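In this view, the complex is presented without one of its protein chains, the others remaining in place.
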Amino acid sequence: MHTSARWSALLLAPAVLLVAICFVVPIGSIVLRSFTEPELGLATYERLFADPTTLRVLGRTLLVALGAVGLCLLFGYPYAYLMTLVGPDMRAVLMVLVLVPFWTSLMARTFAWVSLLQRDGPVSALLAFAGVPGVTLLGTAAGVMIGMVQILLPYMVLTLSTTLSRIDRGLLTAAQSLGANRYRTFFQVYLPLSLPGVFAGSALVFILALGFYITPQLLGSPRESLIAQVIGVRVERLVDFAGAGGLSLIVLLTTALCLAAAVLAFRPVRAMLGQGGDRR
Amino acid sequence: MNQRTPVRLPLALWAGVTALLLVAPTLVVIPLSFTERRSFSFPIEGWSLQWYERFFTDPRWYGALGTSIAVAIGAALVATVAGTLAAIALDRARLRYGWLIRALLLLPVVVPQIVAAVAIFGTYLGWGISGTPLGLLLAHIVLAIPFVVIPVSTALQSFDPTLERAAAVLGAGGWGRFWQVQLPLISPGVITGFVFAFVTSLDEVVIAYFLQTPTLRSLPVQMYSSVTVETDPTIAVASSLMLVFSTIVILLPRFFAARRRRLLKAKETP
C-alpha cells in the first residue's frame, strides 16, 4: 500500500536511532580517539606498530582464525553434506544436534571446555590412555583452538547446509550419466556448486574468530594472547582507549575486507553457476 | 522421490565424530553440577545437590539470574517492537537508501564483540550509564535488533500484498490492516525474532563483562568470574540450566509442529 516517506521515517526512527546512538557512535568515537589522543595524528599507530608484540599478536590471531576456518570446514562440510543425503527424520535429528549447541550459552560451553581440558582432566586422561601421558591443553594455543572450533562449528554447518540443500542433485545424476565417476562428479560438479556456502561459512567463522574474547581468555594463556585479549587488556588494565581504538580499527578493517571479499566472491561464483535468481 | 545417493561408511563415521564433538563436550557440565567437592575435577566421587541449593540461595547467583532475565525480557521487547517496525518500513517503502539503512541495522552482528564491548564501555562511561541497568539494556537492545529484523523481513517477503489491498477495499484502515491482517500473518517471524533477541541478550558475556559493577552482574558474567576468580562449582549448575533451557527452546516448536501434524493426520483419517 502507499506508505508515505513520513510514515516510513517514523517506523524506522526507533531502530535507526537506537543503533546509531547506542552502537555506531561508540564505535566511531573509540576509533576517533585513536587519532586524537593524546594529540591529533598517527602517534597511536606509531606506538602500536613500534611494539613488536602487536604484529606478533595480529599474526597469531589471523593464524588461529584461519585454522579455525579450516577445521570447521573439515568437520562441517561432510556433516552438512550428509544432511542432504539422509531422509527428513534423520535430517531433523542432525539439525537439532547442531542447533542445541548453537543456542547454548557461550559461557556454559566454554566452562565445559575448561573442565575438560584442565590438568588431569578427562582429555588428559584420554590422551594418556592413547599413549601420550602428561599433557594439559588448558592454557595452550591448541586448547584455544579446540574450544573455538567446537563453538564455531554450528555457524559453519548452518551456513553450508543452506547452500548444499539447494544444489540440484539431478545435475550429479546428469554428470554421472555423461560418464563422470563419483569422485569427478563430486570435485568437478558438486564442490564448485557448494563454493558460495563455503565462502559464506568461512567468512562468518573467520569474523567471529577474530573477535573471540571469552574463550581464549579462559582456555588460553596471557603469553599467547590474541588481539581481542590485547584490546581488552588495553582498556581494563592500561585504560588506553586510544590504543584499544587503534587495534579495533585494525580488526574492523580486516572484518570489512573479509566481508567484501565474501560478497564479491559470492557474485561471480553465483553468476557463473547461474544460481542467481533465488530472490523474488 | 528421486533415487537417493547411498551414504558411504567413512562419511557416516566422520559425521558421527562431528556430532559427538558438537554435543558431547557440553554435557560434561551436568555431572559436574552434582559433585560433592568444591572443584571441577574428575572423576566425581560423591554426589550432592548443594550447588543447586547454593544457586537458588546465594544472592550473587540468583540475583545475577534475575538481572539477566529482566534485561533479556526488556531488551527483547524493545528490540522486537523497534526491529519489526523497521523491517515493515524497509519492506514497504522502496527507499533509495533502504539497503544502507538495512546494513546499518545489521551492523551489530558484524562488528566483532570485543570491539563493540570496549567501544560501548568507553562511550557509556562518558555518558554515565556504564554499570547501570539502562546501559546494559541499551547495549543488548542494539545487539538484538538484527536478530529481529532478519526473521521479520523473511516473514514479510512471503506476505502476499494483495491481502492488504483486499483488507483495504473491505473497509480496513491503516491500523485495522496492520493489527488484523499483517501482524497476525507475520507473527511467526516476530515471535522468532523475540526468541532470538531474548537468547542473544541472555547469553551475551563480553559487553556485560565490561559494563559490570559488583551490584550489576548478569548470569554469564557471574559465571565468568566464578571460573577466573574462584573455583565455584555453582557455575556447573548455571551451565546445566542454560543447556536445558536452550534444548527446550529448540525442541518445543518442533514438538508442537509434530503434534499438529499428527492431529491433522488424525482428522483426515477419522
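Chains: A and B, in written order; residue numbering restarts at 1 for each.
One rule holds for everything that comes next: a contact is a pair of C-beta atoms (placed from the backbone, for glycine too) under 8 Å apart; a residue touches a chain by one contact, two chains touch by 3 or more.
In this section, contacts and distances are computed from a predicted model.
For the omitted chain of this complex, the UniProt record lists the protein as "ABC transporter ATP-binding protein", which is one of "Stage 0 sporulation protein KD", "Glycine cleavage system H protein", "Fe-S cluster assembly ATPase SufC" or "ABC transporter ATP-binding protein". In the complete complex, the hidden chain is touched by one of B:L163, B:V244 or B:A258, namely B:L163. Only one residue from B:L11, B:V110 or B:A172 touches the chain missing from this view: B:A172. Along chain B, the points of touch with the absent chain fall at residues 160, 162-163, 165-173, 176-177, 180-181, 184-185.
By our rule, only the chains that are shown with their structure count from here on.
Here the CA centre of chain A is 18 Å from the CA centre of chain B. Residue ranges of chain A in contact with chain B, taken from their complex: 1, 3, 5, 7-9, 11-12, 14-16, 18-20, 22-27, 29-31, 33, 75-76, 78-79, 81-82, 85-87, 92, 94, 96-101, 103-109, 111-116, 118, 120-122, 125, 150, 153-154, 157, 169-170, 172-173, 207-208, 210-214, 217-218, 228, 231-232, 234-236, 241, 244-245, 248, 251-252, 255, 259, 280.
Chain contact summary for the complex, chain B toward chain A: residues 2-5, 7, 11-12, 14-15, 17-19, 21-23, 25-29, 32, 40-42, 78, 81-83, 85-86, 88-90, 92-93, 95, 101, 104-105, 107-108, 110-124, 138-139, 141-143, 145, 149, 157, 161, 164-165, 168, 174, 177, 199, 202-203, 205-206, 209-210, 220, 223-224, 227-228, 235-236, 238-240, 242-243, 246-247, 249-251, 254.
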